[in-house]
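With one protein chain held back, the other chains of the complex are shown just where they sit.
Up next is chain A:
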């Protein structure tokens, strides 16, 4: 046990960049004030690790202490690894009244029934989010603290964000979540990215949206004296219109930082210059992936600059609208694989 605690601590210190180490340790209750004061953060990582390992002996820290430290770090620096969005469906009547203590108890007991060896730690963050850290074991092995799953759930909302989950653990987590939040089912929201905040903002629609209006800029023209109003209007009109359409599709201002969107297309190839392919029965299969440091801003730029035609195709505007970034597109109605039916022109 002692040895594994040391290993978890070593791994954790290696993960935390030195500048963040100080703030993380200061929020942690594992060290005395004197011990905190004795830390010299100008030392090398190796020296700091040695120091903390000796403190570990001294203070008799257990794995519990270390996982607590890990949670502090992860909650402050959530934008690591891949986060996946899930959505809870069909709430029961009392779903809205689930509060933290009840949820905590329920979740732990439900998961404990499903997996024999599992270590769950739940913490409430200031922004109302509940953070759950799960270290999984199985019937024969102790919980593995080196590969934990993190789950973030905002109580009274249907959204759950998960990182570090394997396909084997997925049904177990789903069941525990569904039962403890008083819902009937949970589904993959088909949204994933490296930034938890972006995924959350997209699903909860917490970004600056623009709604269509018939009067895009009602007062602007009256007060302006323009040298050649006709030319100005001619040039500004379509540009401003495109910009408006782009903002309506993707939002205004800073947009949630999504890194990619993937479309699996199995649609008919239609090209009036190519009869052979158009007459072919089988769909044309391809996968299209869009990538950018901020995908929504790139796409908005595409539409505003005219590289993408406006109005923006539903395929692209579905990313913010439906809050998802993985799509399967087929021509024929809802089959088993079709997750989004495309209305072809």
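Here is the rule we go by: a contact is a pair of C-beta atoms (placed from the backbone, for glycine too) under 8 Å apart; a residue touches a chain by one contact, two chains touch by 3 or more; residues count from 1.
The working rule: contacts and distances are computed from a predicted model.
Chain not shown in the complex: UniProt lists it as "Centromere protein L", one of "SUMO-activating enzyme subunit 1", "ER membrane protein complex subunit 10", "Mediator of RNA polymerase II transcription subunit 18" or "Centromere protein L".
Contact with the omitted chain, checked across A:146, A:254 or A:286, is made by A:286.
Summary of contacts with the chain left out: across A:49, A:102, A:197 or A:294, the touching residue is A:294. Against the chain not shown here, chain A presents residues 263, 265, 267, 269-271, 274, 276-277, 280, 282, 284-295, 297-299, 301-302, 305, 307-309, 312-313, 315-316, 329, 342.
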